[in-house]
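Note that one protein chain is taken out, while the other chains of the complex remain in position.
Here is chain A:
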Amino acid sequence: MWYLCVFYHRLLDYRRPEVESLAQLFATEEINCETSSLVEWRLPENHHIDSPFHFVSLPSQHIARKIANRSLLVKGIYELWGQGTDYEELEKAIKEYPEDRKLPYLTEDSTFKIVVDSFGKVISSEEQNERIRGLTYIPFKGRVNLKKPDHKFWLMETDDYGSSNGLPPVVQKTIFFGREVGAANRSLLPTYQLKSRKYLGPTAMDAEMAFLMANQGHAGPGKLVYDPFVGTGSILVAAAHFGAMTMGADIDIRVVRDGQGPNCNVWTNFEQYNLPEPVGLLRADNNLPPWRPGLKEMFDAIICDPPYGVRAGGRKSGGRKLLKGAVGPYTVPDTKREGHIPSTAPYSLAECVHDLLDLSAKMLVMGGRLVYFYPVSREDGVMNSVKYPEHPCFKLISSCEQILSSRYSRHLLTMVKVGVYTKEMEEVAREKHREFKENHAKWLEEGNLHSAVFESNEGSKLDRDSKPKYRGKYV
């Protein structure tokens, strides 16, 4: 069935993938169906893809409501009763809309409310009331309830939302009238905002983004979600909010074990929101994981933000000197073993991503999701099409760009495990691991994102006017 989907005008690349991910989640739960034609999209005539207005086809009203209510970016999904370029056209369209689709929501014993909304312009409350009075041709029999109505109807008017939001202008005025099926619960954001989080770190994930990641990863009751770079647990908090069991690891023991004291650490972050704490937190190196041989297919989702060396450098075990090959491994004298803190070495992006894919291929259940951020230098993004990491076990479902600066953006990649992890793949990964170790210095140089971002930039190839302005606003 087709619906009108109105998005919030932010994180533009993330909007449709969120709806598609949630559609897949709820469709699998209910009708055990997994088809690529689950969701279809169309745009209203003359509208640009970045417009807030989209038409979407979804399997059922029940699923449409669940999607909207769990999303963060859907302002509302509406059953469209009519649309027009002026109020006469709208009236005609609504009158022609089938009675059996309208009457059940206009009954005497129900309560309702009509909201007048506009995009790209302001409608005064007087004008709003006038618009509502103009709808008397619709036989509303119920009572008005402004606080908690059974049914909410929206009258949306948009002339030219374009110029004030930096979008290409739309020539024609459009008016939509629809019955609300579901809407995002944005009140989650003030509740979980980082501003009031007890234990924070420099790379704690923003609450809205953490929820989006949890939605891409299908976090939910009965599932086990893992974050191999857990830090302060910000991503796991979002997964736990949706009912998932969580587990996390980090190589930095101070962040994961000590925090800032007994009342301010990862555990208390969950306590703060009355969420079940992670079932396991450990200090481990993703490069040399502590899993027992033969352990596999444990996690339903792996959701993380790997350290790619811009705001936090990645580390792995080994110690600098050893990896440079100059000196034999440092052997800790027995008297000093207890309480010895092993030194670690820098972890290049290429190796970090390789290890993440290998870990995920082995440890995800079939159909499980890997959701992670991948940094892209905008120069490369503009000059050539981006080449994302690949692995024979995975199919890439979506990539969503978030521009962070003129130099680089991060892309949220969602991958689904479609192939079994074989002995051959394990061998190949081991070989690659050896190769990384032997060419340690070379990999650090090539993958050096930090300097690409922070060095002074003379003769930048990036043409600043190449993309429309609103994208430059990092929406």
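Everything that follows uses one rule, which is that a contact is a pair of C-beta atoms (placed from the backbone, for glycine too) under 8 Å apart; a residue touches a chain by one contact, two chains touch by 3 or more; residues count from 1.
In this text, contacts and distances are computed from a predicted model.
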Protein that the absent chain corresponds to, by UniProt name, given "Multifunctional methyltransferase subunit trm112-like protein", "Phosphatidate cytidylyltransferase", "pyruvate dehydrogenase (acetyl-transferring)" or "Telomere length regulation protein TEL2 homolog": "Multifunctional methyltransferase subunit trm112-like protein"
Touch with the omitted chain, as defined above, among A:181, A:251 or A:302: A:251
Sole contact to the chain not displayed, among A:103, A:279 or A:366: A:279
Positions on chain A where the hidden chain makes contact: 221-224, 245, 247, 251, 253, 256-258, 265, 267, 276-277, 279-285, 288-293, 295, 297-298, 317-319, 322, 329-332, 337, 340, 342-343
